[in-house]
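With one protein chain held back, the other chains of the complex are shown just where they sit.
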Amino acid sequence: MIRLTNEAFDPGALLTAFCADRTETGAVASFTGLCRAEAGAAQTLELEAYPGFTESAIAEIAEAAKTRFALQDYEIVHRVGVIAPGEPIVFVATAASHRRAAFEACDQLMDYLKSRAPFWKKEHGPDGARWIEPTTQDKADAERWDKPAGA
Amino acid sequence: MIRLTNEAFDPGALLTAFCADRTETGAVASFTGLCRAEAGAAQTLELEAYPGFTESAIAEIAEAAKTRFALQDYEIVHRVGVIAPGEPIVFVATAASHRRAAFEACDQLMDYLKSRAPFWKKEHGPDGARWIEPTTQDKADAERWDKPAGA
Amino acid sequence: MCQVLLFGRLADVAGWRERRLDPAPATLFGLRDLLSAEDAQLGEALAAPGVQAALEKAIVRGDRPLPHGCEVAFLPPMSGG
Partner (left out) sequence: MCQVLLFGRLADVAGWRERRLDPAPATLFGLRDLLSAEDAQLGEALAAPGVQAALEKAIVRGDRPLPHGCEVAFLPPMSGG
């Protein structure tokens, strides 16, 4: 399931629901990205998506990861709009028989979401607002997955 | 925080509490290990710990990971006693400024917990009960972390 | 007729996010030229490296005819989430 939301969400409630009624899942990995205050350097974050387009782009990546890592299930919830420090921005959970697949799929999905997913991000800080582009580290992280599996 | 419990627990409630009031944490990774039914091959799992000894052994590993990955915080909850299919066995959460550290620390803690932590595990299946030892894969996973960082 | 959407800093530069053009130019390049002629700053921003166009929510490269009633979006480099 992939969902964009304007409202604050509780990652724990999502994890509870995601883990429920699983008798053949051994491993659930999750990642929650939170908005950092950066000691006052960033006050709020503003995220814009292109509804329809953004979910499709994420779904393409997520379905490829599902196949690659033989996932049983995944869930991706991404906040849009104005986000205050301490609030969750993104939640990703993956379910698999064994933990390596769950971890690697979750890690890969986050790398794609952070560097390549169609969001536009503005940081509102004490010196005004600025648009953010992916960091060099984010790009390098995402490129780790571009080689074929096992290479 | 490290805790052993005889009672079923909700990983989502733990994640909610772990994420609360964090304004300088960018990344929370979590892992939930669930008891698999294995299509009837395993009916319940029975886990024994040595109270005091087991928590200390885990704490030593967790504190080393906290230093190695510059974690802000971690939480480890491990079930003991009789565990039914679908129930959570273990929950690990890690908090860091950035996601790579949170993921790697969570992954490492799970590798140690699965292969080296002082638990004794009995599987009760249709053909009776048997004591489990770490799989070769579990041992290999844990050994990935034995080399010094960056090697 | 077509619906034009701007995202990220393109919307900030233009001062609008969504606009209905009726009549609309026949092609994507015609639309970009029209927007650039009306607003030189937006024209410059649209020509910046990494700006992409989407027609009916799919990225397109090069020129395309614009069907009646279509949705065109101009997307600056994506920030990631």
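For reference, chains read A, B and C in written order, and residue numbers begin at 1 within each chain.
Basically, contacts are C-beta pairs under 8 Å (C-beta built on N, C-alpha and C of every residue); 3 or more make two chains touch, one makes a residue touch a chain.
Only a predicted model underlies this, so the values are computations on that prediction, with no experimental measurement involved.
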| item | value |
| --- | --- |
| Displayed partners of the chain not shown (whole complex) | B |
| Among B:15, B:34, B:62 or B:89, the residue in touch with the chain that has been omitted | B:89 |
| Listed residues B:68, B:98 or B:121, member touching the removed chain | B:121 |
| Footprint left on chain B by the chain that the document does not show | 33, 47-48, 50, 52-53, 56, 78, 89-90, 113-122, 131-134, 138 |
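Quick note on the criterion: only the chains that are shown with their structure count from here on.
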| item | value |
| --- | --- |
| Inter-chain centre distance, chain A versus chain B - centres from mean C-alpha coordinates, in Å | 22 |
| Multi-chain contact residues (two or more partners), chain A | 33, 114 |
| Touching two or more other chains - residue numbers and ranges from chain C | none |
